[in-house]
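One structure is given below, represented as structure tokens, and several questions about it will come after.
The complex is shown incomplete by one protein chain, all other protein chains being positioned as in the whole.
Moving on, here comes chain A:
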């Protein structure tokens, strides 16, 4: 639920990277930090234990100014994927405006993906998020590995689902920005409805995504 701060003319949008342990959520955020060039980019805040496992969350702040002067601020979070950190996962998910579900493409991880997705649904309900209306995209990560589900298999499994499915290798950065864009695209509608992005802030869907990622050159609009 985006928070509008009238005093500072600022809108804060919360996006959360959710998924099973070790699927590559933190890596997604690190790559975005490397690649994106928005007007405003804060320091990435990583909270990992020695062996790369997120303990509380990671945070990447991004922002840009809409033509109307409204500061649009993104807070990109990752949750800890380890099963034991469920309370933390729930707290971080709370008030999310959009979610990327990062799944692990390796065949051995199918069960973990399924359980983590069910956990996302449960926790969304617990923190009062209407899951059916939550902007969500699904990312199948680690495409660079062998013994992974083929794209056809993944698409076939998710065929009936209403969410876009994307493929990535977060390690090399491939597909990471595309995933972020896909989510921005899903998030835009609700925000436009609530805050009149197009009419009041002169912010089109394309401009919203392009400015958030600073990929203005690569976007034809």
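The definition used in the following text is that contacts are C-beta pairs under 8 Å (C-beta built on N, C-alpha and C of every residue); 3 or more make two chains touch, one makes a residue touch a chain; residues count from 1.
Going forward, contacts and distances are computed from a predicted model.
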Checklist outcome for this item: Expected UniProt protein name for the omitted chain (select from "Peptidase M48 domain-containing protein", "Outer membrane lipoprotein-sorting protein", "Peptide ABC transporter" or "histidine kinase") would be "histidine kinase"
Checklist entry - Looking at the whole complex, which of A:68, A:88, A:185 or A:204 touches the chain that is not displayed? => result A:88
Checklist entry - Among A:73, A:143, A:186 or A:201, which one is in touch with the chain left out? => result A:73
Item to check | Positions on chain A where the hidden chain makes contact | outcome: 8, 10, 14, 40-43, 45, 47, 55-57, 59, 61-63, 71, 73, 75, 87-88, 90-92, 94-95, 126-128
